[in-house]
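Missing here is one protein chain; the remaining ones are kept as they sit in the complex.
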Amino acid sequence: MSQLTRFLERNLQNPSLRLSAIQIRHLSSQAEEEKSFDDEEFRVLNLRPTQVQRQQRRVYKKDEPQPPRTKVMPVDQDWPNVWPGPRTFHPASVPLPLRQGFTEKNAPPPSKYGNAELMKIPNFLHLTPPAINRQCEALKKFCTPWPKNLETAEKWEKHFPVEIVKSDYCHALPSVRQPEARKVSLKIKLSNLKFDKHSKDKFLRLVGDRYNHENDVLTIQTDRCPTKKQNYDYAQYLLTACYYESFEVEDWEATKSLADMEVYEFEHNKSKISTEAILNWGSSGDKKKVDPGFAKSVETLINEGENEYNLKKYKEESKKLLGLK
Amino acid sequence: MSLIRVSTTLNSLRQSSLRLSTVISRWKSTEAAESIEIPNRIHRSPTAILEALASTVGRDPTAPHYKYHDDPYMVPNSNMTKRTYAMAQESGRKAAKWIKENNRELFMHSEAEPPIAAFAPEMVFTEESEVSEQTLKDLIQQCEITDAVFVYNLMKTKGIEIDDALKQSLLELVCFYNNSEPISEEFIEERWFKQGAANRDRLSKSWKDGDLAEQLFNELPKTAQSYSALIRGMCKYYQVERAYALFHESIEKQIELDTKTFNSLLLVSSFIKESGEMRWEFCVDLLRQMKERQLRPDIGTLNAALKTISTIGHHKLCRTGAIKVLSEFKAIGIEPSLGSYCYVLNIFCREKGPTSHVLVDILNEIQGKEFQIQDIRDTSFFVTAMEICRNHLHDKNLAKKLNELLHTGKNYDLIGDSYKESVYYRHYFGLLCRTEELETFMETYNHLVPNIYIPEPGIMEEILKAVEVNGALELIPRLWTDMTVFEHVNRESLVLQVLKIMQENKPMLNLEKHQGLNEQFAKIADNIYHKIADQDPIKVQKLSFSGQMLGDIISLLVRGAENQKAIDVFKFAEDHQHSIPGTPNESVLLELVDACIEEKSPSVAISCLQYSVENNMNGLQLADKIKKGFTLNENHLAKVNHLVNEK
Partner (left out) sequence: MFMLRNTLSSKGSAFVNHFKNAAKYSTETVSALKTTSTPAPQEQDKLFSHLEVELKGVDPAVLKSYSWFATKAANHLGIEVGECYAPRKAKHDRMTLLKSVHIYKKHRVQYEIRTYFRYMNFHKMTGSTLDTYLEYIERNLPEGVALKATSTELQALPEHLKDIPSVE
């Protein structure tokens, strides 16, 4: 036992070799073991061998981590240099005391360290106003100014009557293909195209639904071809083809009947016959002709619809025709 | 008829649209003096916007390099950790690549549209694969050496015809790479940290004799191209005699070699001829031959000639030769690149020769210019120049000019690899800490350390010396933390130096910046003590105490009012006095006794006295102090007198 105490004493003085309680116990048991070995011839069974492995595991001393970067950042630093591109929020690099998240009543919101909410949301730290200024200054050399004398819509419609509407898409998908992007729309006001009466009528029939009567705009929308360029070419082709085709006179167009007429013409309708019949009722010989004013008022009444002015005009003309006052 | 009309109109439509886009930019309308000027389209490359945006981004001094994860726990702070982390990342990438190659059936999906070729598994060529000339052409195009050679052999066994042009391109490929696969370009960290391995292999011959390159050469008809390819390959891998023999052969056969072949011969001319004069003559001879064949020399010729000249020992000859060569090439109109300037510096600023200020002229000329890599030696320019500034010229303004040049535009790409970068900054720091004021130096230090450059122990020593000379003791704690972070504390010399500085220079408490320094010094001393005392005894390279060190530690602890700790350290010293070489100073013991007096532990003071007596130091002063400071009881008095009278 004296051996043990001397052993312990020596070890206690030296701080580096200060033994833990387990170790002391182990040593004491070892000393006892030795003793028992001397007395008896049989070895003592050690029922707890696992303790040996536990002591011998090395403890790797980890270095202390550095303080976060925010402590060293100067106040007047160039922020666009620190956060040049879009990046997940990182608390040790952003010198702002941000807090976000839901907590119970009277508790402060969670701090920025280990805050999943702050990390989930896309932040715009790379697009601060000075960053935007700087980047726009760098991009100005690729931009051109809008030409002068094209300030208002009337001016540019005069010189550039055709409008092409295209769309581009930007998604975050692995595929670049977007079938919607092939659509092309061509818009033009028909007042810019020269027509005569027959060609205008034929053109409108050819074009059908695509013409908007209210603002005189023809819209040709194509998505029949797979690419945008093809659709644009096709739209141009359609416009040209319809225009040229409308000046062609086919043989069968002569068979246009009263039911096909798009406007009401007094000359060809029953109204003329009726009116002449009324005028020339009872008289024979000299057939009176209908007053052109009356014809016009009937035409406007039926073509443009009934409104006060048309009705008034019709009334006046009718009175004139019948000789009433 | 209408159909024909439509088709003609379509043609005219196409023509008119073409006409629209190429003609006038001014368009006069019929109205009075109203002209619409449509500006011209600004053509730009697909990445022009990205480049413009990137030019607005500067450097953030507090951030680590972007390849490291930006977390306080994961930023490397010493040279070892920098290398380890980067290589660990790269080994992860290599592991991923390996997994992808070995489990190809798991990576066959490609969701991307258009499909990304790099994500798909690589082509593997086996005995049964169908190969044709086109496959060989594609492989040569992509510089896949092992695959190309395999396919070539396969085609030969299958008996497929290979035409001469293809064989020639295969010969060129094999000669360039010496029939061995280089490190893939994906593994940039490996290339970056290569640590001058290339320099070690520089002088040994590594050309594979009798290998595929020469077989191909024999099969091909002897044209200028095949000769050029083989000579260039042999020169690159230092198979010099045979290259020279082939060169003579080609001259006899009157085959036209080209400029680059002559360049490669010039590069190895230092191996062909022995003495300096012979090398110079050989150089001139080769250049004359080039002139006879009307071959136009280029930047490679200039650099090769300068390299040969730089290997000449006789400094007068090499200087005159260099000047001649430079002036001639300037007359032709070839601008020297950074590599040529590097050779010029090597020639003119030798250690044993006279000092030359050619660097000043060079910097004046190339100031503000942006360079691109033109020659492999361009990367050594900045390192060599900085070394000359430090050792040869001792000029800090020149060094600053050089640093500015390095940071203009994209010149930083020419710093080479990590080894060259660290050497560059080592010289820069070494120069600055000697020649510049400490405050400005500390500004540069804060800017560059620890993210761009971490000082080596040697530089740290110089910085500490400078701090000592300037008496800027308030920097010592900061430098000590840096040293612990950079893992310099295993160097005994540094630790000793720090202790010595702290001990010898007492901080003056009337100065504001020295407030609290005593406590900080005490903390540092305590740190050092525990670090050494708590070392793992199994460790191989461990620091051990010396008496001087322990003395310094004790005195610092006392000054920092950590008396108890000082006493502990003293007790440790006392117990291990046989295993510790040397002893503390007397002044230290005096201070310790003062501490004991404060702590009111006479036993310790007496053991102090005992220690000093045992180690043959003058104990009388100590004894006096003890007697004055304590009210000793009889035992202690007796002991003191005994000890003192023993001598």
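The first chain written gets the first letter, and so on, giving A and B; residue counts start at 1 in each chain.
Following the convention adopted for this analysis, a contact is a pair of C-beta atoms (placed from the backbone, for glycine too) under 8 Å apart; a residue touches a chain by one contact, two chains touch by 3 or more.
All of these numbers come straight from a predicted model, not from anything done at the bench.
Engineer: Touch as defined at the start, partner being the missing chain; which of A:W146, A:W252 or A:W281 qualifies?
Structural biologist: Only one listed residue reaches the unshown chain, and that is A:W146.
Engineer: Which residue among A:V72, A:L98, A:L127 or A:L258 touches the omitted chain?
Structural biologist: A:L127
Engineer: Quick one: say which of A:E41, A:D76 or A:D196 touches the chain that got left out.
Structural biologist: Result: among the candidates, A:D196 touches the missing chain.
Engineer: May I ask which residue of A:C136, A:V176 or A:I278 touches the chain that does not appear here?
Structural biologist: Of all options in A:C136, A:V176 or A:I278, contact with the hidden chain holds for A:C136.
Engineer: Contact with the hidden chain only, please: which subunit A residues?
Structural biologist: 84-86, 121-122, 124, 126-127, 129, 132-133, 135-137, 139-140, 142-147, 150, 153, 156, 159-172, 188, 192-196, 199, 236, 239-240, 243-244, 247
Engineer: Please identify, in ascending order, the residues of subunit B that touch the omitted chain?
Structural biologist: 1, 5, 9, 12-13, 16-17, 19-22, 25, 38-43, 47, 49-51, 53-54, 57, 59, 65-67, 118, 141-143, 172-173, 175-176, 185-186, 188, 225, 228-229, 258-260, 296, 298-300, 374, 409-410, 412-413, 415, 421
Basically, only the chains that are shown with their structure count from here on.
Engineer: Distance from the CA centroid of subunit A to that of subunit B, rounded to the nearest Å?
Structural biologist: Subunit A and subunit B have C-alpha centres separated by 47 Å.
Engineer: So in the complex, which bits of subunit B are touching subunit A?
Structural biologist: Residue positions touching the partner: 2, 5-6, 9-10, 13, 27, 29, 34-42, 44, 48-49, 52-53, 55-60, 62-63, 70-73, 75, 77, 111-114, 485, 533-534, 536-537, 568, 572, 575.
Engineer: Within the complex, which stretch of subunit A touches subunit B?
Structural biologist: 13-16, 58, 63, 65-69, 72-73, 77-78, 80-82, 84, 90, 92-93, 131, 134-135, 137-139, 141-145, 147-150, 158-159, 174-177, 236-237, 240-241, 244-245, 248
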